[in-house]
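The complex appears here minus one protein chain, its other protein chains still in place.
Take a look at chain A:
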Amino acid sequence: MTMLGNFDFDVIRRALPYLFFEGMRFTLTLTALAAFGGLVFGTLIALMRLSSYKWLGRIAGFYVDFIRSLPLVLVIFWFYFLVPYIGQWLTGASRPITVGAFASSLITFIAFEAAYFSEIMRAGIQSISKGQPAAASALGLTYAQSMRYVVLPQAFRNMLPVLLTQTIVLFQDTSLVYVLSIPDFLGAASKVAQRDGRLVEMYLFAALVYFVISCVASFGVRRLQSRIAIVR
């Protein structure tokens, strides 16, 4: 009773521009770029895993297993603090090189999402019957052309709902960059909460925003899924 009685909606209202124009913009940018990068590298890893060169497949398989057995938040943290020193060692510079928090977290997320997306794309490629690449080959298309024009577009379309669902998970996971004190949406809400001493309001509001966006996106994915099912 007292908690709700003390509820200060005005704190939220005043923080809205900061929360959305700074925080949410960062969160959405990171989500979009990480999803795109993850899809590109994930597709390459999937092709490596399905390659007839066994050693390529083994390297890709090791990478995926390795990434999947690490806690994401730990890697975000370590990557941010270690990369400047690795960079220094590689370039032979006299001081640790500077890598921005955004670049560092983006690279970490792409590395992680590539592993997850690669498994999705692998399933997608395997869902295409062998007759399709055979028909493409029979027409004279090279392996690369057959992948680009025949197999991957179909695999991507079949997997689109799963890829988007994974992207919604990614959208939530980007809040882990709080360990680098980056003002993403949650980080921004947290900053306001600490500054104004309004922890309950800000964290409840942040939870509500993540919930609504994820829910609406999931609903959209389900609609899309049923539409794809009809086309096929």
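Convention: contacts are C-beta pairs under 8 Å (C-beta built on N, C-alpha and C of every residue); 3 or more make two chains touch, one makes a residue touch a chain; residues count from 1.
Note that contacts and distances are computed from a predicted model.
A chain of this complex does not appear here, and its UniProt-recorded name among "Amino acid ABC transporter ATP-binding protein", "SoxAX cytochrome complex subunit A", "Sulfate transport system permease protein CysW" or "ABC transmembrane type-1 domain-containing protein" is "Amino acid ABC transporter ATP-binding protein". For the options A:Ile110, A:Val150, A:Leu163 or A:Leu176, the residue in contact with the chain missing from this view is A:Val150.
The residue from A:Ser137, A:Thr165 or A:Gln225 that touches the chain not shown here is A:Ser137.
Even with one chain removed from view, chain A keeps its contact list with that chain: residues 129, 131-132, 134-142, 145, 149-150, 153-154, 157, 231-232.
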